[in-house]
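What follows is a short report on a single structure.
Note that this complex is displayed minus one protein chain, with the remaining chains in position.
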């Protein structure tokens, strides 16, 4: 059925009308994908479109229910990840799969460590090879250190090193750039291109169009678990892809309405935490969206966590209105009117094994107690309107959140915090791993909330998002606020300059910046 | 990643001096060494109080031979704990195998001793296999399963043995003398136990399979996603743990000579404690069998040293308890420091 | 409630008849109690009753209670119990008693008010004196000695130890009791405790172990140790377990009564109570088959006889 762009030689990977369901949930209705050797193929689609499911079928994590799956010209049916790996498929999963207690090198070579005399592991050879890999990726990581304590970005780099070292003929990357900064992304892209030039096939999944257009040769769009279309990247445009993805046109991605800014709500003074951040002073006012920009690892999340009280700090103060918020107590912060949507949805935002209702009601449940009793019925009643307001897609409130797609999970987290009717909403990476459709929705929501007089502190690694949504931008570099820019003075150049602590003229950012403009436009 | 990563070239191959410093630093921070140091200190202090604790003919032998049973159990337990599991049934396995050993000798009095060792290993492996099959294929928590098999194996043992017991006179003298035989003043049982520990340690450190056990314990889900043969490895860990418990049963028979249905009761927590004292993380992924062996040595030696030091029998368990907690706290402190160092290293890079 | 005992011995004993006796030793798997139960069974054969042995796996204080309770529920004629704790099982025994079950303790007593009769293996002072006498003879009446006992709370052992301490102090001023350790009637623990004793007390001359498991384990350790022949060992042991060590010279003399006779006598006493022949008052007399007639003494105690001393000469004659 699919009108696939035909390449001269037969494709390396070919999936057609693949179907996969988990109990009642149909994750993939009819997935098709055809990838040629020597090309980079993008796979895009909204959250829950079935991209990761397809990846996992290719990887041998899941088995398809029906459909065709051909690899290097033959029908295959992988029963385990070992089988797919053995056939020459390397996969970077959306969730990192590192072993924290083992060394970085062992992580890369796990299961296929080079062996020397007497079948002993040859550690020297392994280290040397790891060092070479890191050199190629241009990073400086001690190959002997344990994976424990690596930043998310470094973890992702190890994943990439692992996949590259497999010497696979097909490399699948499920959102490898979600946690990487611009420079690291560029380096990854360079490696990807060189692999392509060696004649390997690559599949690249991302929610960022700039990356797709920068890197990929062809792109396949999916919607609702089904194949929609495949295009040469050169022959298509962002609006066209977006339209295919959401099945309709998306209007303004950054629907920021001018805000009426009121009284200061959050006042942070001289916040300091040794080795993490220093001299952090800022304020957020009612109705204002303040963007916290910076490179990954600059310490923005840490500042937010300290304000909310999940982390401690050494000195300084946090106030809401004129009341001081005691340190190290999320409970007190919530009581003071702070809501915090953390960056790691599955680990911090949600109890994924718990039901939608319990998640939504989890912060407000103290107030749901009637006559000393907290009942499931009360939770359901309280959760339903908020789930409805955010259009959470689930058929019953007792479904576990783990069965939902990333975007839907994010809606549950937002619903949970809006239910507390906060004065200040801190939102860390509001749209990480979220498709354009939902993204626009989230942005619209933020704008609306600001309109209602809620103060919003938004951390984002996506420059367009910061520039598009924030009334004021604070730039963080190495734990310090290096610039405060208002909506008019904030440009990609000024923000990046402050984020890297360089003068704007020294920056060779033009390419990124252009891309940003293109997308925002 | 901070931004100046871009500018700095990858680390040059390090000089031999810094490598030596690394090794030395590693040793000083090593948990195994710390436990060993405590052990040595204890032996020295005790010997100062009563010289035949170390220098008496029996003293030296007992010092080495008494821990050999726990040594085997701790080595097996380490394998299992590293995979983020635990085997509580080892005490029952030990008892059953010890009794089986006695029964074998009663049935076939001139059975060659090596064959009995093999039988013990095989029988223990069989019991371990049951645990392993249930845990690995059932994907259910090992603590629950082995708590169940602890009760089942012990129950079977009691049903089988009833109030029958094996007496030293039922066992051939050649076998019993193994309990005290020495080779270059080192007791034979200790030598066997140390060889086993060395073999397990070598495997864990230098083979793919060994490293995979660590990986499985470090993050079982990732191991599954990664395509490691999780089921097979976990199964193997339980089988080896069972086999070593079986071997410990044969040791028990050789050393103590009399075996009643109480043999090996409640020794499982000691085996876990030995591993924990030796720095094996209870949630898998880290620790060495050397540490566990040192822990076993320490635990047993404390038991023997306290009365010599004049601490009454009754307070021994309190001391052991305090020691376990101390070990866990120490582990925590060391780990915190390592984490901080790693993060600092990352920030400086 | 007791009615006449018919001759219907041998059935499972689940009915409520007075001729069914429940034997509850300190723990199962102890050869000493195997012998006593065998004696009780022989007795039951003779008077036409039935004996059922039940008991815990380990000698913990509370573990006998549920067995006593069950016997009460089943309406057994009598329970015959060797107490792990003098008071922990008292209430259970009293309740059984009020449900019509006769209560006999043997080997190790409870508080006297909790039972009808205590069948004592030998007068406690006699047992203590015998062991002190043996060790004094073996070490030449001077030097350090230690005691390896059973569980720390065992009633009978503690009573003997107290008497031995007094005896030593009074009559053997040159013998110093340097340590008392507890092997919990566990082979491994007793063995390791022996090793610990020897290394803690380099000048030790003798060990008294008033428990069969303990003395066997201690003998096994000594037989392989440098201390063999230098450290004397005596106490209460089962001849079948000690034979090898008498033969190899590790042990020269030890004492015990015949545990089979003890069980035999206890069963007869229980039967006499259950059938209403006696009430357990001082002066009551009853027939105990081959052992002849016994009289209940003060506090409801019936004494089996003198402990018997085993040595290389006579050890071959005994099978228990």
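Quick notes
Think of it as A, B and C in the order they're written, each chain with its own count starting at 1.
Everything below uses one rule, namely that a contact is a pair of C-beta atoms (placed from the backbone, for glycine too) under 8 Å apart; a residue touches a chain by one contact, two chains touch by 3 or more.
What we mean here is this: contacts and distances are computed from a predicted model.
Not every chain of the complex appears here, and the one that does not is recorded in UniProt as "Autoinducer 2 import system permease protein LsrD", selected from "ABC transporter related protein", "Autoinducer 2 import system permease protein LsrD", "Oxaloacetate decarboxylase beta chain" or "Nitric oxide reductase".
The chain not shown here is in contact, across the full complex, with A, B, C. When the missing chain is restored to the complex, the residue among B:34, B:176, B:223 or B:272 that touches it is B:272. Checked against the full complex, the one of A:39, A:380 or A:447 touching the unshown chain is A:380.
Between the chain not shown and the residues A:136, A:365 or A:480, the one that touches is A:365. Counting over the whole complex, chain A has residues 16, 19-23, 62-68, 75-77, 79, 246, 248-252, 255, 310, 329-331, 333-334, 340, 342, 347-354, 357-358, 362-363, 365-366, 369, 372-377, 380, 384-385, 387-389, 391-392, 394-399, 416, 437, 440-441, 444 touching the chain that is not drawn. Residues of chain C in contact with the chain left out of this view: 12-15, 52, 54, 56-57, 60-62, 65-67, 69-70, 72-75, 85-91, 99, 111, 151-153, 158, 182. Seen from chain B, the chain kept out of the figure touches residues 86, 134, 137-141, 143-145, 147-152, 154-156, 158-159, 266, 269, 272-273, 276, 281-283, 312, 314-325, 328-329, 332.
In this section, only the chains that are shown with their structure count from here on.
Centre-to-centre separation of chain A and chain B, using mean CA positions: 43 Å. As a whole-number value, the distance joining the C-alpha centres of chain A and chain C reads 74 Å. Listed in rising order, the residues of chain A touching chain B in the complex are 60-61, 80-85, 93, 96-102, 106, 110-113, 115, 119-121, 131, 134-135, 138-142, 145-146, 148-151, 153-154, 157, 181, 183-184, 275, 295-298, 477-478, 500-501. Within the complex, the chain B residues that touch chain A are 1-3, 5-6, 8-11, 206-208, 211-212, 214-215, 217-219, 221-229, 281, 285-286, 339, 342-347, 349. Residue ranges on chain B touching chain C, taken from their complex, read 50-53, 56-59, 62, 66, 158, 161-165, 167-169, 177, 179-180, 252, 255-263, 265, 303-304, 307-308, 313-314.
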